[in-house]
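Accompanying notes for the structure given below.
All protein chains but one are shown in place.
So, subunit A:
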Amino acid sequence: MTRRRNERALVRPHVVTGGRAHPTRNVFDLVTLVIFNGDLPRHAGGTTPQTPRQPLSTAGLSPEKLRIIELCRGGALSVVEIAGHLGLPVGVTKVLLSDLVDDGHLTTRAGSADGRQSRVRLLQEVLDGLRARL
């Protein structure tokens, strides 16, 4: 069984978020994909960074936000994976991610809320993918 990661948390979660319980934007599902914005060009369809292209300063960010950026720099992960890797509760993670998206450090890609593909096609793709694993 996985060890409990929260045991090493040094402060209570609401300290990490500056006392806030809710993110500034309500776009985060557990499986929303989060992408580091650093050197990437603006991505159509995702959330729009406020200051694209320019290398954003990370000065003044909290240690937890810096850890998120450090983690996300390596590649795309879902919200819940970020929470799991960093040992943060999901609610706290959403608040921090929301700030980082607002600041332009991160971009999201809607996970399950992809309306372009019909549900049946998606289910069929899931089925094919699962059968291929047998």
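Everything below uses one rule, namely that a contact is a pair of C-beta atoms (placed from the backbone, for glycine too) under 8 Å apart; a residue touches a chain by one contact, two chains touch by 3 or more; residues count from 1.
FYI, contacts and distances are computed from a predicted model.
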Protein that the absent chain corresponds to, by UniProt name, given "Cytochrome c oxidase cbb3-type subunit 3", "Molybdenum transport system permease", "Acetaldehyde dehydrogenase" or "ATP/GTP-binding protein": "ATP/GTP-binding protein"
Interface with the undisplayed chain - residues on subunit A: 1-2, 4-8, 13, 29-33, 67, 70-71, 73-78, 80-81, 83-91, 109, 111-114, 117-120, 122-134
